[in-house]
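A single structure is presented below for examination.
With one protein chain withheld, the remaining protein chains of the complex are depicted in position.
And now, chain A:
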């Protein structure tokens, strides 16, 4: 007995619709988040992550509707991130049926919001989402760990050290860290194992590896580097890999899976 490595598909949701191609047979509507959630549940996903990329605040209402409908139909944990700024945002998402809520930019702008959310709802609901990339170790823009936090989808440096940021967020009260490598994201060349190791060494909370998954042999090394869960988006959506294949590979490498 020990907790199983979680395999988590991530869905980008824009104004209530799943965007990016979803290549499954027998789908009535690949753009419907609830339908997709059901398909991934049946496929053996251990958890689902919705990343709300809705730009306009007016469309945020649809996100709450999507979350509540999904929570009523799919009985595995659901994490929702994207656009979360305040304690009230978290409250609304939890009431809608999210189990965990991811926070990113708002926490960089005002780290105290982490403590406020953790105090109100407990740290188990709060996921710190970190978009990090490699930074020079010396000279301009250098960071001691060699990794920096970015914003705006990896286009801008937040000017802070990624490892130090996780250590601080851990102290403030996050319950999990979703570590997304902006260098590896979209490359399908594998997770940034050095980054996972560096972050693992400064936090006791569960660590979700994200960014770079492309082949079956990418997953076990991420776990061995210290990840408790592996997240991927495009390889699952485009049918390159199945969740069951990933689990079989992890199992063959000696890791526990459900």
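Everything below uses one rule, namely that contacts are C-beta pairs under 8 Å (C-beta built on N, C-alpha and C of every residue); 3 or more make two chains touch, one makes a residue touch a chain; residues count from 1.
Note that contacts and distances are computed from a predicted model.
For the chain that is left out, the UniProt protein name among "Branched-chain amino acid ABC transporter permease", "RNA polymerase sigma factor", "Imidazole glycerol phosphate synthase subunit HisH" or "Molybdopterin-binding protein" is "Imidazole glycerol phosphate synthase subunit HisH". When the missing chain is restored to the complex, the residue among A:62, A:86, A:105 or A:124 that touches it is A:124.
Touching the missing chain, out of A:71, A:199, A:223 or A:250, is residue A:71. When you scan A:197, A:215 or A:258 for touch with the missing chain, the hit is A:258.
Only one of the listed residues, A:84, A:205, A:220 or A:241, touches the absent chain: A:205. In the full complex, chain A contacts the hidden chain through residues 1-6, 41, 46-47, 68, 71-72, 75-77, 94-99, 121-125, 175-176, 204-206, 228-229, 258.
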